[in-house]
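One protein chain is absent from this view; the other protein chains keep their places.
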Amino acid sequence: MNEWQIYLSGEIHTDWREQIDAGVREAGLPAVLSSPVTDHAASDDCGVRILGEETQPFWHDHKGAKINAIRTRTLIEQADVVVVRFGDKYRQWNAAFDAGYAAALGKPIITLHDPSLTHALKEVDAAALAVAEHPDQVVEILRYVIETR
Amino acid sequence: MNEWQIYLSGEIHTDWREQIDAGVREAGLPAVLSSPVTDHAASDDCGVRILGEETQPFWHDHKGAKINAIRTRTLIEQADVVVVRFGDKYRQWNAAFDAGYAAALGKPIITLHDPSLTHALKEVDAAALAVAEHPDQVVEILRYVIETR
Amino acid sequence: MNEWQIYLSGEIHTDWREQIDAGVREAGLPAVLSSPVTDHAASDDCGVRILGEETQPFWHDHKGAKINAIRTRTLIEQADVVVVRFGDKYRQWNAAFDAGYAAALGKPIITLHDPSLTHALKEVDAAALAVAEHPDQVVEILRYVIETR
Amino acid sequence: MNEWQIYLSGEIHTDWREQIDAGVREAGLPAVLSSPVTDHAASDDCGVRILGEETQPFWHDHKGAKINAIRTRTLIEQADVVVVRFGDKYRQWNAAFDAGYAAALGKPIITLHDPSLTHALKEVDAAALAVAEHPDQVVEILRYVIETR
Amino acid sequence: MNEWQIYLSGEIHTDWREQIDAGVREAGLPAVLSSPVTDHAASDDCGVRILGEETQPFWHDHKGAKINAIRTRTLIEQADVVVVRFGDKYRQWNAAFDAGYAAALGKPIITLHDPSLTHALKEVDAAALAVAEHPDQVVEILRYVIETR
Amino acid sequence: MNEWQIYLSGEIHTDWREQIDAGVREAGLPAVLSSPVTDHAASDDCGVRILGEETQPFWHDHKGAKINAIRTRTLIEQADVVVVRFGDKYRQWNAAFDAGYAAALGKPIITLHDPSLTHALKEVDAAALAVAEHPDQVVEILRYVIETR
Amino acid sequence: MNEWQIYLSGEIHTDWREQIDAGVREAGLPAVLSSPVTDHAASDDCGVRILGEETQPFWHDHKGAKINAIRTRTLIEQADVVVVRFGDKYRQWNAAFDAGYAAALGKPIITLHDPSLTHALKEVDAAALAVAEHPDQVVEILRYVIETR
Partner (left out) sequence: MNEWQIYLSGEIHTDWREQIDAGVREAGLPAVLSSPVTDHAASDDCGVRILGEETQPFWHDHKGAKINAIRTRTLIEQADVVVVRFGDKYRQWNAAFDAGYAAALGKPIITLHDPSLTHALKEVDAAALAVAEHPDQVVEILRYVIETR
């Protein structure tokens, strides 16, 4: 059995990635999990830190967002499954952007969010093959589709 | 000169589409503008209206969102340029989803939003070829790229 | 508004295509409907009629099925929307094949079948953006996605 | 020589997969066989088991079929050769759907079925590079194309 | 009904193209026929005539073949159906090359040749959806797939 | 015969486009010529003119170059043939970039430059189907490939 | 350095594959060579041997050619470089077909043939990145492009 590449997109303020990681390891699944840079400050400032300061906030953000895109687009394109998590804070447009990007590439998408977000996320959920509420459901889905049990 | 197909994605609560439409017509540009269904209630309820009621809100939304996707994906795929508008209200995840979808297809993207949203939209703006604040800037860009003036 | 290309795949023993055609014309939709060859005998025998007799039934069928594929694959690839109808008779594997073909190409799919077939068609319906029971629902969907009303 | 990825789609009520597996192992072929979930009940119920009960049979099926699609589409896209088996029972629309999906991706297809199904499967067979009647013929084909003997 | 684009590749020493053209016009089919440059001398010498003489025969041929490729590849890529004719003279490797090119693009192929060439053309015929012996059979196929009669 | 779309990339300081345009019109070819914005100042400043001033030259250039890309990439992707002109002044990296872009899309490329640039342009010429020295040779090639005379 | 996949298509009556294989091994190149089935009788008869006799020569050839296509297309699609050899005997349309197939996929092609075939192969050579006369030149090219020496 080959390894499955699973990309975990979205919210960076709760430990949902750690929960999925623990579950995947406990189940012994042949799955490689990957993520964007989840250190908020490092992610925001990577552009100016590496390539030099900017006086305008727009270009500060722009330089960083593009460097982050080198990682995120590469990993989405290599992924077999893309999990997209939406939390209850912030606008998280990057998560929805990733979902749209993955959808256009034909990647299987699993969304993960509280039912209270159902109406706001209906277009994203419509492109998903599964809509989960809890990280352990994502682990269960991965176990089922990878190991058929 | 062929007609350019321009898809206008995003916010449905202000008249930005009408402003772009008026500007495009005033400039006499060979551009065909298209949009999602912008009647909020019609869009939300199209699934159950046509295909039958649902008892669960999730499936109510799901049926509608999928029918809307028939329109939106077809128009994005036919578009030469995709304009994505973000307003100051609501979560607008569908707009960011459309932007990601368009980006993965290699469509030129113009985002349209207030500078106050710059930080939250940095990943979306990073995928755009132009970031505008006002509808008349979008018209100016279209005039320039279509008619070179 | 450009014309939408709609391909009507599947069952050839009831008048569902005529009903959709009548509905589309009554609604004045800018939609071009296309279909496989729906004359059963002509479709079965086109290979040997044009290219010469075969002594083996397998090759009789094979020659005809391939000539039909020139039409069906071309029309599916040109389609903006693919409608796939399943009736209650015959195995209709060609309809399911068309649905799979359209799904892999990323075409929006509308399935049309009686609820009694839901369980047997669950994998096909899972790839559809709408699951209709009656031809007039297909017309309603087309009117909604093409003309937004 | 690299390993060949072989996906075995279709009928789950006879031991044709086991026969091919035994033959491939006996021949020592560098081939990795994969399949959908073949436990009928597990496959039907995976959606509600993992993601929660549904009151409507349609959505019960829908949730399960989509989770199964995460597995089946991923494996078809990774496959070098897709074998599709049709038995004499049930409608097996998912098998024909998989064949269409594989055909649109340009995957070499081997169909496996009794000659009594030839006429009903003519469109599927027309897209196949080989039409076998017995599992050992599939093994022979794999041995020939992989090891040239 | 849209116009079908039909590319006629291969042999340039008999009047098979004229026969197909006459048949298509007589049948009133909405088909646009296109061909490579069929004037042998003009085709061989186009490179050096337009771009300057060459002292080496290899480069004489090379310049011409590449200019001809501007036409042939463009037309094959635009074609809905590619007809490839093999005669009994010359090596006609360009015809087989065109067939391979069309096959990789997923274009429906009709081959046209005498049965005496069957064994030599088996790999090309294996990629075709129809194998005809006479130009009027090609016309019949086009009439059937375009107009379903 | 359909119209051919010809994109004219590269040098903007001589009248080579006008010469090709005159030749194409004189020959009555069904060809639509398109170009980037050739007004040097307008092209350089379009970004800041439409979207607002920048204090840094890098971002001044960046905004303009991206807006120009909306036009150039769209036209290259729609082109049947891409002509790329290199003059003897300036670095013209955008011309070579366009050639690479067109090559990766599989577009037939005609380069147009003085023989003195042959060595420096060898990688670009290696991707071209014709290497011309004078605009009238480009017209001749277009006449030959479009009208076969 | 990753391994390069090299597919050797064409003539099966001389030892050119063995020469390239010996050269590649002597040079210690990280290259995996693959070929079609080169046993002429086995290749011709594989279809009827595995899948059952045919009374018509056309179908005898057809069944075999399609099984061979499972191997050849898979290997061409996996190849980094495709070498196509033309000898002085037989029509070798399959070699030219493979070259066209590889060209449409954008694979780098090296042709290998005697200069006496230059004129007949000009369209195929026009799609090649190198035209060699001797197997040791192919080895030299592989050594240069893989190991840069």
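By written order: A, B, C, D, E, F and G. Residues from 1 in each chain.
The definition used in the following text is that a contact is a pair of C-beta atoms (placed from the backbone, for glycine too) under 8 Å apart; a residue touches a chain by one contact, two chains touch by 3 or more.
Model, not experiment: these values are computed from the prediction.
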Residue touching the undisplayed chain, where the options are F:Q5, F:S35, F:N94 or F:Q137: F:N94
Residues of chain A (touch criterion as defined above) contacting the omitted chain: 32, 34, 37-39, 42, 46-47, 50-52, 63, 66-71, 73-74, 78
Residue ranges of chain F at the interface with the undisplayed chain: 57-58, 61-62, 64-66, 68-69, 72, 86, 90-105, 115, 118-127, 131
Where the unshown chain meets chain G, residue by residue: 1-2, 4, 80-81, 106, 108, 110, 129-133, 137, 140-141, 144-146, 148-149
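Definition applied: only the chains that are shown with their structure count from here on.
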Chain A and chain F, separation of their C-alpha mean positions in angstrom: 40
Computed distance of Cα centres, chain G from chain A, in Å: 43
Multi-partner residues of chain G (at least 2 other chains): 66, 68-69, 126
